[in-house]
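This is the structure I have questions about; it appears just below.
Removed: one protein chain of the complex. Kept in place: all other protein chains.
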Amino acid sequence: MVKVGIINVTGYAGAELARLLAKHPQVKIASVTGRSAVDQPLGEVFPHLAEMGLTIQPHVDDVEMAFSALPHKASAEAIAPLIEKGVRVVDISADFRFKSAEDYPRWYDFHHPAPYLLTEAVYGLTELRRPQVAAARLVANPGCYPTGAILALAPAVKGGLIGGDIIVDSKSGVSGAGRSLSLTTHYCEVNENTQAYALEGHRHLPEIVQELAALNPALSPRVTFVPHLIPMTRGILTTCYAPVAEGVVPINPKGEAEIIEEYRSFYRDEPFVRVVNAPPQTKHTWGNNACLIYPTLDQRTGRLIVISCLDNLVKGAAGQAIQNMNLMLGLPETMGLEALPVCP
Amino acid sequence: MVKVGIINVTGYAGAELARLLAKHPQVKIASVTGRSAVDQPLGEVFPHLAEMGLTIQPHVDDVEMAFSALPHKASAEAIAPLIEKGVRVVDISADFRFKSAEDYPRWYDFHHPAPYLLTEAVYGLTELRRPQVAAARLVANPGCYPTGAILALAPAVKGGLIGGDIIVDSKSGVSGAGRSLSLTTHYCEVNENTQAYALEGHRHLPEIVQELAALNPALSPRVTFVPHLIPMTRGILTTCYAPVAEGVVPINPKGEAEIIEEYRSFYRDEPFVRVVNAPPQTKHTWGNNACLIYPTLDQRTGRLIVISCLDNLVKGAAGQAIQNMNLMLGLPETMGLEALPVCP
Amino acid sequence: MVKVGIINVTGYAGAELARLLAKHPQVKIASVTGRSAVDQPLGEVFPHLAEMGLTIQPHVDDVEMAFSALPHKASAEAIAPLIEKGVRVVDISADFRFKSAEDYPRWYDFHHPAPYLLTEAVYGLTELRRPQVAAARLVANPGCYPTGAILALAPAVKGGLIGGDIIVDSKSGVSGAGRSLSLTTHYCEVNENTQAYALEGHRHLPEIVQELAALNPALSPRVTFVPHLIPMTRGILTTCYAPVAEGVVPINPKGEAEIIEEYRSFYRDEPFVRVVNAPPQTKHTWGNNACLIYPTLDQRTGRLIVISCLDNLVKGAAGQAIQNMNLMLGLPETMGLEALPVCP
Partner (left out) sequence: MVKVGIINVTGYAGAELARLLAKHPQVKIASVTGRSAVDQPLGEVFPHLAEMGLTIQPHVDDVEMAFSALPHKASAEAIAPLIEKGVRVVDISADFRFKSAEDYPRWYDFHHPAPYLLTEAVYGLTELRRPQVAAARLVANPGCYPTGAILALAPAVKGGLIGGDIIVDSKSGVSGAGRSLSLTTHYCEVNENTQAYALEGHRHLPEIVQELAALNPALSPRVTFVPHLIPMTRGILTTCYAPVAEGVVPINPKGEAEIIEEYRSFYRDEPFVRVVNAPPQTKHTWGNNACLIYPTLDQRTGRLIVISCLDNLVKGAAGQAIQNMNLMLGLPETMGLEALPVCP
């Protein structure tokens, strides 16, 4: 049993890590910490985790592997000394996702306290970086939106199927906004309501651009990304639009079949990414680590439309973190993540 | 008092017509019909309308003006003889929206029973066709999605601000799917779930294309339209993306201000269309005839993003129908539509 | 036009007062105040009220009638000087609902700053206190739960139909908890979830007991009241249970018919209370001032079951406050409250 710790278990991502790790057969949760609720039983904060019998502590202690679910900046500050001590870390925050330290003041409004770790940190979109993740001391777990958007676009970008004019329109449940209180997440303001937000530029945009560019250096992605808040707790559905690159496939049913085949081939043998035959529904990934992908060709306009969906707290956060942990520990990648989605 | 009738009051659009007309000061609902529930009190089918004291009849009778909320094909069949008799009609169905009779077999799978009325019928997006609506015998009330999409794009299309590569990504509540039973509208299949649908081409797409083309004959709109079902009852939020036409405005904050000014000027004095300063929320139009519009310029990519929202049963159906009726009868356009949105 | 003010317009009850008063034909909103957001346009806080063109002020000024939507204690402090100045007041808070000043420290944890007004204040459950309300300087608008519970039980209590062993099980939407932030109203904690609360004694219990006792001094009501939070924004459904008093009606269908007739007769001619023939739904009162009541006799056990429902922000708060205002001003009781429920 590997001893692991969860730093800041008191948010939704932290609680989801606890829920999933509780039943992981090769892992023992040695300690969980919180910025609030120190010394409280975990079951008081999250009654659904009561049977775990854990108490919230001030610091992780004596662990081989740690997950940080702290907010940005605080996360980097907590992680740097752990790495020093030889603890391997999966960071759920954004603090090690960018390759350039300059992106932090620009997008997150802070100066990075440990820029020397940025090169080493591996952007842990597992399907695209398996060997690097396996060897990493520090994995930057991708954002929930980028996970869905990049998985939706990766085969097309890597295969040169599309031009760089990419539109990413995402619809997210509310848990992505976290457990902190704000009018934006007040039930009466969310229920029976929908809105777009962050039109001036969401923090996940540079992450999407960085990773798409890395997949195909010939492409200069000009990405417009608009997230929308919709009245549900979990789930992100992302609809991507991009022009099919000239001459790559014919703009007809045969071309569509070729694109779909390219997608199937790209994700063949992936345990968690499934190319599906019908528009996917977020509910079909509820509580589960899957990402469903549906590529289609708008033959009237020559545009590729790809829809992806996932559970933002699982494949978009805690589940992918555990998938990365499994790789880092040399365990089967699906271990502890086998439960089917809960539906309806 | 003008005597009006509602044909097929037993669907959601029909019931909404009844709700709004019940308090209209210049109108008397002389008869309501249903394909089911004939001879039942309206209040048994819709308890919230009980105080209206109406009974569902087999045929409208002795009215000056009629609204049809029948499904397509049945609507045209019912309307043609009424027009003959001199009754003026607002049709909520799609049966008189297309200018070309050939579009019906292609998109709706039936041959039009009264093609001779297609030229005469006025596409009643009120803000864009006031004089024609006022004079019309037959108004084709726009679809719910096209109302939001066309109002969002009209100033940009008419003003030549954008190129023809237009993406329309809509998020709709469930009432747009009607009151008929299907697994798609089963509570457990919709709640805590989201999906796209009709990727092969939604019936509202040709309507959007027809009207955008009419607004600017120089533009050939290449529209991709993807509707999404989201877990709420009322409301459509539409996010439109299109490249700013070369050289029209600078791609910077000044250019954005010019675009916004163009939008404000286009909709100045409109009682029901409001250009807003922040991303609009569907809840802010709940039960009300407003359409809120938020244009913005993505300065990283030179794309115009316009978001619109409305209540699909009001501005997207019954409310706009009454707005059109008011014009046809020479009444103030806002009469009977003054109630503020119900929020939260 | 009577000049009215809304004190603390920035909560849900305050905003609902503004929404409804905006279209009242005999009233002019002369000023609205807020504990926050002073000097901001009302439309910035509540975009659905933007067209009202109001600005939030520090104090109400130059009004003949005021509504207070302040929290308890603050409300009494603000109201006492207004009464002094001759302004008539409807208080949405609990501050003048109890007849005994001692109830305030016990149930609300404060000493009443103006106990001399308690005798004079009229508990404004309109249907039960018309003449007193009409003549009042100060009306204590009932709580949302008590409105539904008392209207459900009044005919049975007054008519001596039931014994005093009364159980009131209420299911409430979230807006009753107000617009303040708390984990209890976080979307992710409420959505797809239900719970009871305040089992140790909800503040609305003594209000229910006080008013039931007043209706029938021979009854000593032993009331158990359990409120439940359910995942919707508006609406309270209350299920009341009480044993039919011995010998009053036979425990059979005839007895049930007699009870129903007693209810119908009690509420005959009431514009806002409707005794209905089938279990009522909260949605059928959405945005509207109605209270629907469904009495039934459990013939297996000899228990009366009465279900009531209403919109907690309308009949349970702002709507009833306006109903009271209409009486106080000698206006028709339904004025400004005629809009039908918005459904679905």
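Think of it as A, B and C in the order they're written, each chain with its own count starting at 1.
As a convention for this text, contacts are C-beta pairs under 8 Å (C-beta built on N, C-alpha and C of every residue); 3 or more make two chains touch, one makes a residue touch a chain.
Computed from a prediction, not measured in an experiment: that's the story for all the values here.
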Given that one chain is not shown, which residue among C:Gly178, C:Pro231 or C:Pro250 touches it?
C:Pro231
Of the residues listed, C:Asn193, C:Ser265 or C:Thr334, which one is in contact with the missing chain?
C:Asn193
Which listed residue, B:Ser93, B:Ser175, B:Thr239 or B:Asn326, touches the chain dropped from view?
B:Ser175
Since one chain has been left out of the picture, which residues of chain C touch it in the full complex?
165, 167, 169, 171, 173, 188-189, 191-197, 199, 201, 222-224, 226, 228, 230-235, 237, 239, 241, 243, 279-283, 286, 296, 298, 300-301, 303, 305, 307, 309, 344
Can you name the residues of chain A that touch the chain not displayed here?
12, 15, 19, 22-23, 46-52, 175, 191-192, 233-234, 274, 276, 278, 280-281, 283-288, 292, 338-344
Identify the residues of chain B touching the omitted chain, counting contacts across the whole complex.
12, 174-175, 179, 181-183, 185-188, 190-192, 231-233
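Here is the rule we use: only the chains that are shown with their structure count from here on.
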Once you find the CA centre of chain B and the CA centre of chain C, what distance in Å lies between them?
37
Can you list every residue of chain C that touches 2 or more other chains, as numbers and ranges?
12, 175, 191-192, 233
